[in-house]
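Note that one protein chain of the assembly has been removed; the remaining protein chains are unaltered in position.
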Amino acid sequence: MVEWLTAEISSKYNYWVSILLMLIGFYAIIAKDNLIKKIIGLSIFQTAIFLFYISLGVVRKGTAPIVSEEMILKGYAYVNPLPHVLILTAIVVAVATTAVALSLIIRLYEEYGTIEETEIIGAIKRKEADQDRPAF
Amino acid sequence: MKGHKAITLILMILLCGVLVYVAEDIPDFGDPKAPAIKYVKLFHLEAGASENALNQGRIPETISIALKERKFPLPSRAEKTPGAENDWDVFIPKEEAYYPKEEKFYRIKKEGERLHLYRYAFVVRWIEKGFKETGAPNMVTHGLADYRGYDTLGETVVIFTAGVSVILLLRRRSRL
Amino acid sequence: MTSFVEHLPILIIAISLFSALTILVVGWFNNRSCIFIFWLTLLAQFIMSLFILNHVLAYGPIHYWLGGWKPPWGIELVVDSLNAYILIILLFLSLACAIYSKSNIEHELPGKRVSFYTLFQLLIAGLCGVTLTGDIFNMFVFIEIFSISAYALIAARGKIALKASFTYLILGSIGTCFFLLGIGFLYSITGSLNLHDLSILLPPFYDNKVVKAAFVFFIVGLSIKMALFPFHTWLPDAHAFAPAEISAMLSGIMIEISTYVFIRVSFSVFTLEFLKLLPVFDILCWVAVAAILMGSVMAITQVNLKRMLAYSSVANMGYIMLAVGLSLSAVESPWGGLNPALMHIANHALMKGCLFLAAGAFIYKANLWNITEFRGLAKKMPYTCAAFVIAAISMIGIPPSVGFVSKLYIIMASIEIKNYFFVAVLLISSLLNLAYFWRVIETMYMKHEEGGRSSHGSHGTSEEIPLGMLIPILLLSSLCIVMGIVWLGKVPIPVLDQVNLMFGLGKVP
Partner (left out) sequence: MNSKKEEENVVIETASRIMIPFIQLFALYVITHGALGPGGGFQGGVVFASSYFLYIVVFNIIEGKKRLPESVYTTLSSTGLCIYAGVGLLSIILSFGMAQYLNYGFIPFTSHFEKNRSLGIDLVEIGVGITVMAVMVSIFFDLAGKEKKDKGE
């Protein structure tokens, strides 16, 4: 059992690392009250997935995927360029999400004067109770 | 607040459980023959007399039928892989004007008395022919801008969307 | 030599992008002209989508290889009858919302017209992209395009909408991350990203744990995006506080596009054999039943009209997913396979589009959000209220409206598999629908405005909304009845039968 586990972990440590990061990110997203921390958690979660993708393309004795004769002659193989292509796209998507999220947080801060989620919800509820109708 | 913590714990355990459950079947790190890098296994057949046919460059009937059943493109000829003893590269005929030549598509490996049929991952073709076809030595760039150029168009649209979103949310006293 | 129609799928997306760019640049100089560019683009897109449907029905699916690369190596667009059908619903509803938005946006977001229309156009581009693509990673990219524009559009109004949008952003990002993770798992096993290619490579791996987990991640991720029952928490606020036409787009088509992605992934990638191995669709039925009950009950307790409609959307997603869940076992001709699900996607787009636009009209005219404030509204806005009532009775399911047809077919499908509990649930939910819509209709028509306590501000007898807003509402509400008759006449059924044939559902001929 222990041998199996160590073999499994040592041969796929890339995957275990990304599991760990994913769980850290996921925890931050749900458990943290601060909106900025939530966004940080989301970024960690996304980055963990990116790491998983990139590690799918790794080849032992692999070199950067740029055509060069001498590297091949020395016995190196190219790493898989496809995950790089996909992740370049996905990173941009993550950047875009983060930008929108940050601008939302700025607006929320202007509106309610706080970036704690519970306080914002409390403020909304108080406003609804005052006006006896939804605060829109 | 206590309920919230319990939900957090349950969700974490669920995610962790699924991810650990998967770990066994994930390909090894750095394996040069992993499906994503080299080839993916389709099925295997009894070798029988087909080895001779393969050596002569023909595709045996059994393999064609098996491929047809599984809706795969049909091959035209086989060729011995350089540097391997009992392996053959199988080509598919040209079907489209953009491919003046035929394409390396399958690989047959003999192990014991069985023929194992593999299909090359499409990255193999990028690595082998990308430079010739697109004239860009950096595979990531020619993959990004040419083979999967539509994705990159989408990516550019995403960043543009983010820019306009921030304009909508934050910019005041502007004409936009 | 490719025929010109084969270029249309990409042109739909390309002109959408060009129009977004043009709106941004032209809007800098003259921000009144952008609405006309928007209308023209949508009209052109809608006409193109009709041509596409015609071509698909006559000559079979269109396969378009972007950049000239063959599918496993490049990206392809695939248009079959399912895509073409969804595309037409999508563009039709967008067109209605676009016509509506002219007066409403001038009223609601006067200083932000240009960026609003740019984002609206990008939202439509993203939705079209998701619908047309045949590559799973490309699907992810376009899902993100429409999600990001939706986050911003929901928040456009400010205040409470910001919180709603933020919640949606967090949950939606988790959903798309799960989708991305699922793609990664499939890629690690098969080394391919094309939908059709995956479907032929996967069969040997059906008992592989990674493939099963990938399917689970797809389901969970898309359930968050489509607001299926346990993950619906973001929907009510987001749909309630967005501008009216955006609410209509979100409820009418955006969550349905996620359903489409779900259908596409589960039937085109994981083919029927895989779905029969796991009891996923049975579980889905029960989850959907929970969604129906929960959405309907929550809708009754709401005071805010748009929020009530949003909870009703949760219930309607339950209907669609129940129909999807039944699709494996029900086979008889008019209601077998995916027919009721696809039917309800179209019907829900019509009904919910009309209801949200009408709700937006009440807000536009007199800032009326709560149902209790609607006293005597029928006298002031007779046409809008009539349209609202027609859409509401379709929602309840009174013949010959569209809601009746889809409910009838879902009930017939449940009777066919002899699950009478589902029948009971559907009937109960119809009653609940009646309860919460009757409340609104009663306040509008029966109760008269009390003289002293007028929250509407000062306005005279006839206070109808501008014609530009009225036309789409009336169009959608009349289509609620017309389409019901058309469905009963089984005119569009051949399209749906083609879909069933493609996926191997329904009765095998």
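Letters A, B and C name the chains as they come in the text, with residue numbers starting at 1 for each one.
Keep in mind that, in the parts below, a residue touches a chain if its C-beta (ideal position, glycine included) is under 8 Å from a C-beta of that chain, and two chains touch if they have at least 3 such contacts.
Since the model is a prediction, treat every value here as computed from it, not as a measurement.
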Exercise for the section: Give me the visible chains that the unshown chain touches, in label order. Expected result: A, B, C
Completion exercise
Given C:L24, C:L93, C:A341 or C:V425, the residue that touches the chain left out of view is C:L24
Problem - Residues of subunit B (touch criterion as defined above) contacting the omitted chain - result: 132-138, 140-142, 144-146, 149-150, 152-153, 155-157, 159-160, 162-163, 166-167, 170-171, 174, 176
Problem - Missing-chain contacts mapped onto subunit C - result: 1-2, 4, 7, 10, 14, 17-18, 20-22, 24-25, 28, 64-68
Completion exercise
Touching the unshown chain, subunit A contributes residues 64, 66, 88, 92, 99, 102-103, 106, 110
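Keep in mind that, in the parts below, only the chains that are shown with their structure count from here on.
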Practice task
Once you've mapped the touching chain pairs, tell me: line, ring, star, complete or other?
Solution key: complete
Problem - Farthest-lying chain, centroid of Cα atoms versus that of subunit B - result: C
Fill in the blank from the handout: Chain-centre distance (mean CA atoms) for subunit A and subunit B, in whole Å, is 24
Exercise for the section: Could you list the positions in subunit C whose residues touch two or more of the other chains? Expected result: 137, 141, 144, 148, 151-152, 155, 187-188
Problem - Multi-partner residues of subunit A (at least 2 other chains) - result: 26, 56, 83, 86, 89, 93, 96-97, 100, 104, 107
Problem - Touching residues (chain side subunit B, partner subunit C) in the complex - result: 18-19, 21-22, 24-27, 34-37, 39-43, 70-72, 95-96, 98-99, 119, 121-123, 125-126, 146-151, 153-155, 157-158, 160-162, 164-169, 171-172, 174-176
Completion exercise
In the complex, subunit B touches subunit A at residues 4-5, 7-8, 11-12, 15-16, 19-20, 23-24, 26-32, 34, 36-37, 121-123, 126-127, 130-131, 137-140, 143-144, 148, 151-152, 154-155, 158-159, 161-163, 165-166, 169-170
Handout entry: Residue numbers on subunit C that touch subunit A, as the complex places them
Key = 137, 140-141, 144, 148, 151-152, 155, 157-163, 165-166, 169-170, 173-174, 177, 180-181, 184, 187-188, 240-241, 303-304, 307, 369-370
